[in-house]
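Written out below as structure tokens is the structure these notes cover.
Rest of the complex left out; these chains stay put.
Note that the chains are named A and B in the order they appear, and that numbering of residues resets to 1 at the start of each chain.
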Amino acid sequence: MPFDVAADVMANTRLSADYNVLALSAPAIAAAATPGQFVMVKAASGDDPLLRRPFSVFEVLRDAAGAPAGLSLLNKRIGPSTELLYRAQPGDTVACFGPLGRPFTVADRSAQAWMVAGGVGLAPFATLADALGARSVSTTLFYGARSRAELFYLDFFRRLGVELVLTTEDGSLGERGRIIAPLDRRLAAHAPHAPLMVYACGPEGMLAACAKTAARYGRPCEVSVERIMGCGMGGCYSCVVPMRNDRGSFHHVRSCIAGPVLPADQILWE
Amino acid sequence: MDLSVRIGSLTLTNPLVAASGCFGYGVEYADLVDLSSLGAIVTKGLFLEAREGHRAPRIVETPAGMLNAIGLQGIGARRFVEDKLPELRTRGATVIVNVCGTTIDEYAEVSRILSDAEGVAAIELNISCPNIKEGGIQFGCSLDGTFDVVSAVRKVTRLPIMPKLTPNVTDVASFARASEQAGADAVSLVNTFLAMVIDVETRRPKIANGLGGLSGPAIRPIAVRMVHECYEAVKIPVVGMGGIMNARDALEFMIAGAAAVQIGTANFVDPLIWTKLTDGIRDYMQRHQFTRVTELVGTVQTGPVESPTGA
């Protein structure tokens, strides 16, 4: 069950001119969250912006005794709500409702886990990497961004023993280009019978490419989709994704409750 | 303190109702909210058959409001009765079904199916959805059409009928009167305002359907005015909505003339709004010494304040 918390801002760490990590005090949500779930957040006090916005739970923060004390958001500033979250300071409170949605299926030790992140699509993978690490799953992060300055938390993942495959559009770190290229090469090289699970989060085009690539090599793939969400609870039918059905047609599922994590091969990519 | 209100033959334990399309089929919220604590819930609009609705994006935020064009995605009347109604009954919800139709016959047929089912408390006739051409607004924008739909449904059901009026008309009170004359037990208003948001970079509408319906606090002052006009025009109860965000807003509608209120968009912003609303109304009644919430209805004094200037 989700909780609604008037969360105190614990810290705001600016990562770049557009990215920050906002730490919120919300023990109940933090204790319940599983990798891939999200929260609905509202920073404004008035009616503009009106609606809450969906954000992945980035980190679960723990107190000295190791108990869940809060969560952090990896926030990218692109409009009014993300602007408010970029500017939030200790002393402010943020309305935070969650955890919500269907999480990733955490692979077990018999499989390898490949996480594919584009830009702010990194957000759900910190907790997923944690969970995979707890199961000793061998994990790789494919992570692409515009430039070196927008590849964050690399040491965090290294510390968890996650292998990093990086790309930047300007070639300032890792391979130059998009993240699908190394993913494709690695998939081609991967032993056909070694179990593997692909997880992806990022822009729609990247997700579609990732889904196609995984399918080409017959690998299961879960993607975390991003739709405009009004409620996060299945109430408004705004967040639909067309999914193939048996009858060769499609039906619209609400990605806030059937997702945001969905099986890539069932999505009717547009 | 008595919070109960009557809509025709139906008594609601309190005047707070979840608005159609903003609360799924109710079951989505069953673990979060005690459904039996709400005055009633109105379901997402239902046609006879299932519909997939419009493609995404289906909503866009606007200043203090939002535009939606869902396109009445829904599972159809029969599957609703089979799949959703039993759980709603178990949870003790008072269920009002929002009925859609492309023809008068479809309205009547859907209403008949719901009347035969166990657990439907009332019918809200959606003759005002601005988002699909064949979704009933052709009836809701014509006095004859409104009269005809209500009359036809009146013939097939003894459930309370409440046509939901569109605000996209010159004189909404005349539609309330037409509904009353056709035998409606109540009217509800407002549905959303037909509106448009353009992405100037692409020069395309921001939602896939092009036009959508505006809801939320932005429209509240217009909705309050319309509810007041209908209250003055008819004897049947008026159920008010449009941008209610808190107890003050709910009280504003009741003081303007609403016998009960519906909460739509606010439920997205605050899914736990219901107890806050009840607490706020109770607190107000205590401070102003009302014992029955019905005493509040229509108490607004619109006469001019005397002024020494005579202006």
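The working rule: a residue touches a chain if its C-beta (ideal position, glycine included) is under 8 Å from a C-beta of that chain, and two chains touch if they have at least 3 such contacts.
Computed from a predicted structure; not experimentally measured.
The stoichiometry of the whole complex, written in the labels shown, is A x2, B x2.
By definition in this document, only the chains that are shown with their structure count from here on.
Between chain A and chain B the centroid-to-centroid distance comes to 36 Å (mean Cα coordinates, whole Å).
Contacts from chain A toward chain B in the complex involve residues 1-2, 4, 42, 46-52, 95, 97, 227-228, 230-231, 233-242, 250-252, 257.
Across the complex, chain B meets chain A through its residues 21-24, 28-29, 31-32, 44, 52-53, 55-61, 63-66, 68, 70, 73, 216-218, 245, 265, 267-272.
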